[in-house]
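Shown next, in structure tokens, is the structure this report addresses.
Of the protein chains in this complex, one is absent; all others appear in place.
The block that comes next holds chain A.
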Amino acid sequence: MSDEQAGVRPAGSPAGRTLLDDTPPLLSLRGVGKRFGPVQALSDINLDLPAGQVTALVGDNGAGKSTLIKAIAGIHAIDGGEMLWEGNPVQIHGPRDSSHLGIETVYQDLALCDNLDIVQNMFLGREALRGGVLDEATMETKANQTLSELSVTTVKSIRQPVSSLSGGQRQAVAVARAVMWDAKLVIMDEPTAALGVSQTAMVLDLITRLSARGIAVLVVSHNLNDVFQVADRIAVMFLGTLARTAPIGELTVSTAVELITTGNLTTSTDRES
């Protein structure tokens, strides 16, 4: 079912990202399954998430995308198969386990506090203290640095409340918050769903830059145009299974749609690129 070719890079993909064939992928799922009562939400998922690459997770509603990312994020415990982190088996029992490994999730509804400013949001729950008092200078410096590294230059002041930001900027803040804590794998759930054209471009740009920093990115998206613009690899889910995992160059939008809707390919158009 899974034809993993993690080491093969599609033609025309951005330079600056290399993956040695002998390094194990950052995260490997081996035969992962998840059952909710009588419903088999995930069965026999084999998926590799290599460092420095963007993996797109696509599929129809109910295909199991959310369940899969929640399993990786530690919100759902898996009940079959195993997860390998840098080649070593790991148990993820809760969100703390996953963030301890370096997995950060950017949820679709962003989980930002509108009334707090950018710095306060980026450090929420993990504030820097000095003598028991909030250390604003340290936090502001570090937040500024992270945003600069991600080239988030459109925000006017990092002391402005998040409510005054555009959707794309909010997404950037949420991503920057994830990255600031040395994330190795960033999971993004529908990062462009609510955005306009230019803001979508900004977020896709940000995703590319994350992977250029050697971070593994898993993007859940309904928008195949975005997926084909930004992803190195694509994983298509169908009814709780992985229908296909392939370098992006092996599929086209129409073959991807066919995989999403039927779970397999009837025509031989899948290498027409």
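Operating definition for what follows: a contact is a pair of C-beta atoms (placed from the backbone, for glycine too) under 8 Å apart; a residue touches a chain by one contact, two chains touch by 3 or more; residues count from 1.
In this section, contacts and distances are computed from a predicted model.
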{"item": "\"D-alanyl-lipoteichoic acid acyltransferase DltB, MBOAT superfamily\", \"Aspartyl/glutamyl-tRNA(Asn/Gln) amidotransferase subunit B\", \"Xylose transport system permease protein XylH\" or \"UDP-glucose 4-epimerase\" - which is the UniProt name of the missing chain", "value": "\"Xylose transport system permease protein XylH\""}
{"item": "Residue touching the undisplayed chain, where the options are A:Val39, A:Ala77 or A:Leu129", "value": "A:Leu129"}
{"item": "Residue among A:Thr23, A:Gln91, A:Gln108 or A:Ser151 touching the omitted chain", "value": "A:Ser151"}
{"item": "Residue among A:Thr23, A:Gln91, A:Thr141 or A:Ser198 touching the omitted chain", "value": "A:Thr141"}
{"item": "Full-complex contact with the absent chain, from A:Ser66, A:Thr192, A:Thr208 or A:Asn223", "value": "A:Thr208"}
{"item": "Hidden partner interface residues of chain A, rising order", "value": "10-14, 16, 96, 107, 109-116, 120, 124-127, 129, 132-134, 136-137, 140-141, 144-145, 147-149, 151-153, 155-160, 163-164, 204-205, 208-209, 212-213, 228-232, 248-254, 272-273"}
